[in-house]
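Below: one structure in structure tokens.
Only a single protein chain was left out; the remaining protein chains are all shown in position.
Naming follows writing order (A, B and C), and every chain is counted from residue 1.
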Amino acid sequence: MNSVGHFINGRTIASDDRTESVYNPATGEVTKSVSLASIRTVKQAITAAEAAFPAWRDTPPLKRAQVMFRYKQLLEQHADEICGLITDEHGKVLDDAMGELVRGIEVVEYACGAPELLKGEFSKGVGPGIDSWSEFQPLGVVAGITPFNFPVMVPMWMFPLALVCGNTFILKPSERDPSAPMRIAELLHQAGLPEGVFNLVNGDKEAVDCLLTDPRVQAVSFVGSTLVAESIYRTGTAAGKRVQALGGAKNHAVVMPDADLDNVVNALMGAAYGSCGERCMAISVVVCIGDEVADELVAKLADQLLRLKIRPGCESGSEMGPLVTEQHLQKVRSYVNQGVREGAELVVDGRNLQVDGHEKGFFLGGCLFDRVTQTMSIYREEIFGPVLCVVRAESLQQAMTLINDHEYGNGTCIFTRDGEAARYFSDHIRVGMVGVNVPLPVPVAYHSFGGWKRSLFGDLYAYGPDAIRFYTRRKTITQRWPSATLREGSKFSFPTH
Amino acid sequence: MNSVGHFINGRTIASDDRTESVYNPATGEVTKSVSLASIRTVKQAITAAEAAFPAWRDTPPLKRAQVMFRYKQLLEQHADEICGLITDEHGKVLDDAMGELVRGIEVVEYACGAPELLKGEFSKGVGPGIDSWSEFQPLGVVAGITPFNFPVMVPMWMFPLALVCGNTFILKPSERDPSAPMRIAELLHQAGLPEGVFNLVNGDKEAVDCLLTDPRVQAVSFVGSTLVAESIYRTGTAAGKRVQALGGAKNHAVVMPDADLDNVVNALMGAAYGSCGERCMAISVVVCIGDEVADELVAKLADQLLRLKIRPGCESGSEMGPLVTEQHLQKVRSYVNQGVREGAELVVDGRNLQVDGHEKGFFLGGCLFDRVTQTMSIYREEIFGPVLCVVRAESLQQAMTLINDHEYGNGTCIFTRDGEAARYFSDHIRVGMVGVNVPLPVPVAYHSFGGWKRSLFGDLYAYGPDAIRFYTRRKTITQRWPSATLREGSKFSFPTH
Amino acid sequence: MNSVGHFINGRTIASDDRTESVYNPATGEVTKSVSLASIRTVKQAITAAEAAFPAWRDTPPLKRAQVMFRYKQLLEQHADEICGLITDEHGKVLDDAMGELVRGIEVVEYACGAPELLKGEFSKGVGPGIDSWSEFQPLGVVAGITPFNFPVMVPMWMFPLALVCGNTFILKPSERDPSAPMRIAELLHQAGLPEGVFNLVNGDKEAVDCLLTDPRVQAVSFVGSTLVAESIYRTGTAAGKRVQALGGAKNHAVVMPDADLDNVVNALMGAAYGSCGERCMAISVVVCIGDEVADELVAKLADQLLRLKIRPGCESGSEMGPLVTEQHLQKVRSYVNQGVREGAELVVDGRNLQVDGHEKGFFLGGCLFDRVTQTMSIYREEIFGPVLCVVRAESLQQAMTLINDHEYGNGTCIFTRDGEAARYFSDHIRVGMVGVNVPLPVPVAYHSFGGWKRSLFGDLYAYGPDAIRFYTRRKTITQRWPSATLREGSKFSFPTH
Partner (left out) sequence: MNSVGHFINGRTIASDDRTESVYNPATGEVTKSVSLASIRTVKQAITAAEAAFPAWRDTPPLKRAQVMFRYKQLLEQHADEICGLITDEHGKVLDDAMGELVRGIEVVEYACGAPELLKGEFSKGVGPGIDSWSEFQPLGVVAGITPFNFPVMVPMWMFPLALVCGNTFILKPSERDPSAPMRIAELLHQAGLPEGVFNLVNGDKEAVDCLLTDPRVQAVSFVGSTLVAESIYRTGTAAGKRVQALGGAKNHAVVMPDADLDNVVNALMGAAYGSCGERCMAISVVVCIGDEVADELVAKLADQLLRLKIRPGCESGSEMGPLVTEQHLQKVRSYVNQGVREGAELVVDGRNLQVDGHEKGFFLGGCLFDRVTQTMSIYREEIFGPVLCVVRAESLQQAMTLINDHEYGNGTCIFTRDGEAARYFSDHIRVGMVGVNVPLPVPVAYHSFGGWKRSLFGDLYAYGPDAIRFYTRRKTITQRWPSATLREGSKFSFPTH
């Protein structure tokens, strides 16, 4: 059976560390094992990254960007292969894997603009004969810790920008689906990145703790659940590092009475059930303004949901694949049970789904709850599964109060034709990423990704302009030249003719 | 005897909190008392700031900036009065107090540009018919905790920018010299700031802890010593806040063999002994490249130092005043004793200075050490007094290694005529603010202030462009309008002529 | 009788040039005379500006900005006086004069941010050891030629920014209303501007031609009618200068069926009849989508128009004053006659208005045409008077075709609640300044003003970020230091102990 190791100093490392099983969630079978790095292995990666730093730091940004231009080509050439690896270990359908890869490549494209993005500010004459300017210098060794749900995209939110800024990088991806990250690591070196500049260690809490406390690691980017994000933020900052830690979400869609409900249903089907809802930007709550909207929307959603094609992600035509693990399947199922107990109306029940020929796969049918209320656990907590909750409100203001009171503030959207409602909503909602008739308002690669409230710890967001600032340290130089000795010629004896 | 209270919700508050004495360091006498806020008082300030937030947040930036235009005028009109308060309680000479005030006013001027500084990025066509843009929205209630050494300037690094971004603010200044901060708070309201938008509480650790843990406070800016900065950063981030904590320094000046030593001496006298060395940007170490440079420079410095006029700060012609407190005087004196014990050569000994008519003032003469080495405590630790250490090195590279190995990385400078040496130094030195022939490279108000290594915890710096980012939260809106119903006229029945 | 001369080198100049009468349009009486500069006088101003350039150029931007901070204060202190001068010679009501002044002051406020606005771009490491950065250096002597309709605001679109960029300036304001420009020139020097940095010459074509052809003038900003703008652009560019020439307009408002017509009527009354329509951003055409909208809107507009209070601008409660001159009055009246002849329906006829006690004033009542068509001269040409034309269209697309086909493209607006219609309109309309439910979409001072098509000649707009670029010349420095001679110590013989 295949074993996935680490990638350190330009080479794949098969270590003697502990291992864990990797599953194909569509079959429920173990397909590979993955190494869990010991402290020694992680320190080896840090040492490699530290050694590679001085030369990479001194490489002009234009040259660093060339690696990203080639990397984009290689990723496009190997797209099918990478998507296959994602689907095999994560379970999402191939189209969705391709969507993930494309969004990741867009960050690589943004990183190609490093020379522009790294410009400092130059001020002539801050005083008589004095100039001052800022430079954005790399930090040194930085680390990224990423979740299972986007094994390719989330790492690519981080390392392309960290690298073009002149840092060296250590990626600790999820141990659930390690093959795709490993493949994109190899391609990165094929693109010409010097050895040691990028390193990947697979692992669990032991590896994470080592990255968070080793003083040579200057900064940590994390994406995962809020509880872990908060812990990462505390531990990393207590060790004096800069940390950005992105956590969980409960993203609400508000449907106004003037919305085109057919459009809304199409948008919500993808936003709620795509990738089994295992997305930090998935819509998990719909707030309908008025019962008329709610009644019609629930009916249409139920109708569509019953026709959703749930099959292994690698099968053509499949619209939703399995959940990532057996444990996660049980957790989501127990949320559904709990919702029923708490009195929500389970309009579509996906708990008993059987997928022919894949009885051991981690499948769950799409679930739709109506009449969910603010106190229910299915409303308060992030389920991260194919479960959509409909809440009924009487006004936009009431819907907004609901959203603003929620613990999370990652994404949200409103469906309306009305300019005023959209503007009021996007101005006053306490959420970091807002869609107007856009169900998944993930910012494009040249803007930055981040939520408010307990969805993000730190002050700079992921990718886009913020990432440039996160991965560099400002230096301000103030310069005066003391005297015109040379210029006025007193130092040199010129012919006196 | 006068008592300094708090400033909450537009009114001066005389509370029944504990108090502490305020001294005139030039006479050693107690001149006032200052209230130390109880938790109840601090929470009262937070409540006022929270209540004032919604209306201030919705005030257009152009209007918020108008307050700053008026504030600049008022500060200039009351400059002599403010400087008098600074000198009375801090001890620095009046010129120096004026310098501090002017640098603070420059931040107010920068804040007048709020409408420009708050611009977001607009992207037309991120997809077909889809636009996306970023807004930088205020955080809510934010706090600043500031040190005794710049009772006016350091608070003004913070609140003008926090306010024009739309936040409401709580300042906790130093309890050593509270009168000047209180005066500038009053003027801020005279400039038209609505009640509750800016509040000031005097206090000690009790007040600080309350600000760091109350969940309504969104962000904390701190300037002080490294140990406290580190603790503030840990506590504040553990409470989920964004924190920027600026700490201590040990700023080295490197003197190259081609420097004009007369210029260097003049520059160093001010940079090392100005304000008694009680500045986080003071030069406390000079690294001479070559013994020739060292011998000549030490001789010239000693000569100047013996002629330095040390008198109460309010006296005309005084060049250096007293230290801030008796305890601090004893601490600095013990560092000098320790330096002698460790084998450094005390070229000028200021320990026995008597200032006629001010025998109880907290005066210490300027001290100059030669042949200081890397292991001595006077080299390793921040003294924050009128003590300059000369270190001898054989090459620029050796000097840079020394600087890069030091715990702190706030400021540094090089004296040279040589373009290459200056560029190599400023590129490779691990220090945040670098001067080339500029002894105190404090960035101007439209750049940002911050050190590297253990001189700053956090990722965004004080004032300038970074402050705008620190005091705002990014929001990204992605917008599509669903259909051309209105535009194409299907909704309205037009005459069918 | 008072005579208005020139302002050169810090002094008011009473020259022996030709003169012209200045009228009070509310009484029809001559109140002053204004000098028309000879070539000799203009060249004197250019010489003064050229002489003042080197020192002003070398003044740090922060110091240049201080003049603007003081200027803002002085303008606010003298606001009533300045507005009185405007109304006396232009005729507009005092409130409107104050509006003009406030918009002008906002440009002064923007100019206070010069240090931020003049930042260049710094690129470390464009090659190994090579840095490159851009500076935005002043041009030298630049000139502004401005129209009668905003005697204060339009000059202030130009000189505050030209000056803070380090240029010296010559203003040639309109000879119709010269007193207000002269007053703000005096205040500018009272604010501390050095002599010769700003100069004002009154004059006619002789002065203009001199400014356009003298090789010492580096750039010309012009606002006026399109025919003159085009001629200025040709002549100035043929002389090798950079020129921005803003011309005429025919601004359309589109009213969609979902608009709130009461709001629309209020908005249009000010936009069409404010300042007698003598604004390049005045709405002069309303395009109603559907006859229902048109019928209702015309009825409401007529009703309001009949109640419009037309009196001298200095009288309290006056809503519209006289036109600027007798000739202009006749020209506007002849347009109305022509409209009637061409078949437009004159719903409200203001031609016979008598203003009690001001029978010789240049008054004209507000006129409203319905059923105006594309071929009529009142549609094709800029009238610059209180004449509003209603055009009826069947769809937004038809309205947009009309607007896009028009010669001018200065401003436009749409009234709707519908997000999609607003977005489609603002995206596809070939007009430089677009309002969505904003009838006069004059960009705020921190954005830039300019039209499309024959409303602007040149590529950079007035005020805002574009003005900074227009009034500076880019310089790019690329720097490498050749060898580490000094740094590596080979040049200096160190003691060999």
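We adopt the following convention: contacts are C-beta pairs under 8 Å (C-beta built on N, C-alpha and C of every residue); 3 or more make two chains touch, one makes a residue touch a chain.
Remember, predicted model here, so these are calculated numbers, not experimental data.
Touch with the chain omitted from the figure is made, among A:Glu230, A:Asp258 or A:Glu407, by A:Asp258.
Of B:Asn24, B:Ser38, B:Ser134 or B:Gln218, it is B:Ser134 that touches the chain left out of the display.
When the omitted chain is restored, the residue from A:Cys112, A:Val126 or A:Ile429 that touches it is A:Cys112.
When the missing chain is restored to the complex, the residue among A:Ala48, A:Leu261, A:Ala421 or A:Val438 that touches it is A:Ala421. Touch with the hidden chain on the side of subunit C covers residues 121, 123, 126, 130, 132, 134, 219, 230, 233-234, 237-238, 240, 242, 259-260, 263, 415, 417, 422, 426, 431-438, 441-444, 446-450, 452, 454, 457-461, 465-466, 469-470, 473-483, 485-486.
In the full complex, subunit A touches the hidden chain at residues 62, 65, 69, 72-73, 106, 109-110, 112-113, 115-117, 119, 124, 129, 131, 256-258, 289-292, 394-397, 416, 418-421, 423-424, 427, 444-446, 479, 481-489, 491-492, 494-495.
Although one chain is not drawn, its touching partners on subunit B can still be listed: residues 58, 60-62, 115, 118-128, 133-135, 137, 416-420, 422, 436.
Operating definition for what follows: only the chains that are shown with their structure count from here on.
Using the contact threshold fixed earlier, the set of chains in contact with both subunit B and subunit C is A. Look at where the CA atoms of subunit B average out and do the same for subunit C: the two points lie 42 Å apart.
With centres taken as mean Cα positions, subunit B sits 36 Å from subunit A. Among the residues of subunit A, those touching two or more other chains are numbered 121, 123, 126, 134, 417, 422, 436.
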